[in-house]
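To start, the structure itself, in structure tokens.
One protein chain is absent from this view; the other protein chains keep their places.
Up next, subunit A:
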Amino acid sequence: MAYLELDRVAKQFGTQTVVDDFSLSVGKGEFISFLGPSGCGKTTTLQMIAGFLDPTRGAIRLEGKDLTAIHPAKRGLGIVFQSYALFPHMTAAENVAFGLEMRNVPRNERAERVRSALAMVGLAGYEDRHPRRMSGGQQQRVALARALVIKPSVLLLDEPLSNLDAKLREEMQIELRQIQRTVGTTTILVTHDQNEAMSLSDRIVVMSQGKIEQIGTPQETYEKPASAFVSQFLGKTNDFAGTIDRTATPAQLVAGSWSAPAPVGLSGPVTVSIRPERIGFGDAGLSAKIITRIFQGNHWLFQCDSECGPAIVIRQNDGKAQPGEGETVRLIWRPEDMSVRARTVA
């Protein structure tokens, strides 16, 4: 049975529908990411779970019980805000202890739990610091400890890492994942960083304009994107205009001078999407001219001008010679590496 369940949840501000028909069931201990561009309704959805906003329609259930009927102060969820929202007039330890105080945890136990929560996030010895005297990463850890110390049924994280620099963000991602694994708390992370979503979560909910585009494991959403939006949003992708010719036998999928047996179902104009790292150079295939070649250490990045428009190709740096700028090449890929969607011709 689902642990946390969102059932056709919708939120309107005035006449503007910000979240629509949002259904999701989260298993106990699962790590879910809400991924989508700015303004797509991620925070709004999270705030409805937290109880700071009431859904216009739909139900939210935790272990089968209606969550919307419970006051936010009684929901027992742990929340880390984008701005951290630490209490600046309290020390790190007092911040972490606050939730326990509200639960009337006896003083001795409280001190012990605060100490171990701060130790867990790597802040042992920082008990008496005030938040304003801590770095962004340290504040972020205090906020995490404050949310986790109350043993929340669900941990909600609203872009907790977006204020950190790239290196610290990567460190915190690894740490966050480790902590979540050891504590086993069901977690929902809001992010617009696809790498963050992919490296942390069990499943990703890709959102666009208040609607769910796809729910799936990081691998599924990357390799089998359900829509053009998902494939564009998760990593780079090449879209080539092609056609399926059903008059030929066997039916052919043609994109420029590249062709392959047509997949079943579609016919007429289609879009062929291939990830840059799945394209290789061969003897026959889509003809393209290399515009720029960029060396990026472990891989090469080629920007090409192909018969079907611009194309990006990524090749592993395996020590072999690579074609140079200005050379004409043929682009090839395996049929199983592409996804084909119907294309509406304007």
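The definition used in the following text is that a contact is a pair of C-beta atoms (placed from the backbone, for glycine too) under 8 Å apart; a residue touches a chain by one contact, two chains touch by 3 or more; residues count from 1.
The criterion applied here is as follows: contacts and distances are computed from a predicted model.
Trainee: Can you pick, from "ABC transporter permease", "Glutathione import ATP-binding protein GsiA", "3-isopropylmalate dehydratase large subunit" or "Carbon-monoxide dehydrogenase medium subunit", the UniProt protein name of the chain not displayed?
Mentor: Matching "ABC transporter permease", "Glutathione import ATP-binding protein GsiA", "3-isopropylmalate dehydratase large subunit" or "Carbon-monoxide dehydrogenase medium subunit" to the record, the invisible chain is "ABC transporter permease".
Trainee: Check each of A:Tyr3, A:Phe81 or A:Tyr126 against the chain that is not shown and name the one that touches it.
Mentor: Considering the complete complex, A:Phe81 is the one touching the chain left out.
Trainee: Which listed residue, A:Gly99, A:Pro160 or A:Pro225, touches the chain dropped from view?
Mentor: Hidden-chain contact among the options goes to A:Gly99.
Trainee: Thinking of the whole complex, not just what is shown, which of A:Lys28, A:Arg61 or A:His130 touches the missing chain?
Mentor: Of the candidates A:Lys28, A:Arg61 or A:His130, A:His130 is in touch with the missing chain.
Trainee: If the missing chain were put back, which residues of subunit A would it touch?
Mentor: Those residues of subunit A that touch the unshown chain are 50, 52, 72-79, 81-89, 98-99, 102-103, 130, 132-133, 146-147, 150.
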